[in-house]
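Reviewing the structure listed below.
Excluded from the complex is one protein chain; the other protein chains are retained at their positions.
Let's turn to chain A:
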Amino acid sequence: MTDTLLLAGTRKGLLLARRRGGSWHTEPLALPMTAVYAVGIDARRPTPRLFASATSEHWGPTILHSDDLGASWSEPDHAPVAFPKDVETALARVWQIQPGPSSDPDVMYAGTEPAALFRSEDGGINFELVRPLWEHPHRPQWGAGYGGQAIHTVLPHPVDPRRILIALSSGGVYRSYDSGESWAAANTGIKATFLPEEQRYPEFGQCVHKVAQDAENPERLYLQNHNGVYRSDDWGGTWVSIAQGLPGEFGFGIVADPHRGGHAYVFPLVSDYSRFTPDFRCRVYGTTDAGESWAEVGSGLPESEFYSLVLRDAFTADAADPLGLYFGTRSGELYAGGAGRWERVASNLPDVLSVRVLALA
């Protein structure tokens, strides 16, 4: 079994877990008393660079990075992500840390609350506001979900380095074909169930929870909505429901297999009015045909009395064969598994907010 480094951002610190020889070992909680809403891994470097966004209730937000696989963490003296003075806005937290296209190995992106996109050209040490998105005429009408208003998804196009797609709650999906110079809403077909019936397909304003990129088709995306699961085959131009066959269409995270086209995974909840797993069973559902059908994945997860859930970034996949899936719960459990048997990596953690995984050589 591949040796693995698992990063789990929690509401009160960062947990690193390492799998060696098939056994998991957890390290003492790093960055204590900070909410780690996002963890990121830039595997384009000879030694992968790890990232953690850490927000102290008292001392504010920052992004730290590690070039020694989590043995030490550092940050610049000046705030790595900050709004320019003229914007008169303050960063609340960073919700997403995403490597840029493979052709630009020093480009990193950060999605933030309030909803903004930042771009780094020095490998994620210093970021600058992407102004065209901030100045988009829709922005004053964007709303805020229960967790705040934030850009939580940043997806560089896998082939065309000029294209980038983001998603926010609430506002929906936006895409750029010119490296972020201009942006257009891309929500056709996504339902906003929280609006009156005749207004449920607006140009923007949907509460999109997460978007994932298909492994083989660069134009194919999967989307977990606030009620609804969707697929696009034209890079967000139109969306079709793929919720048929799921026991619940609400949820937060959606993950695509990084190597197998058509393979995607969700953690279904009943609905926005009942944010519990169906029958209170803890279950991951997967599709191998791009959402035409769904089935439970693996065994060994709690079968009853599971009252927790998985937040949007606390669910991820590795690049192994067979695929490994990983998720953390709001009740502080961390699981690893896939098609076989799930195992509990850690428990009694603070709420798990973000999970990313790295295969170690």
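The working rule: a residue touches a chain if its C-beta (ideal position, glycine included) is under 8 Å from a C-beta of that chain, and two chains touch if they have at least 3 such contacts; residues count from 1.
Here is the rule we go by: contacts and distances are computed from a predicted model.
J.: Look at the options "Lipoyl-binding domain-containing protein", "MoaD/ThiS family protein", "Ferredoxin--NADP reductase" or "Molybdopterin oxidoreductase" and return the one that UniProt uses as the protein name of the missing chain.
T.: "MoaD/ThiS family protein"
J.: In the whole complex, not just what's shown, which of A:W59, A:Y201 or A:Y307 touches the removed chain?
T.: The missing chain is touched by A:W59.
J.: Considering the entire assembly, which residues of chain A contact the chain that has been omitted?
T.: Touch with the absent chain occurs at residues 33, 56-60, 62, 75, 77-79, 82-83, 85, 88-91.
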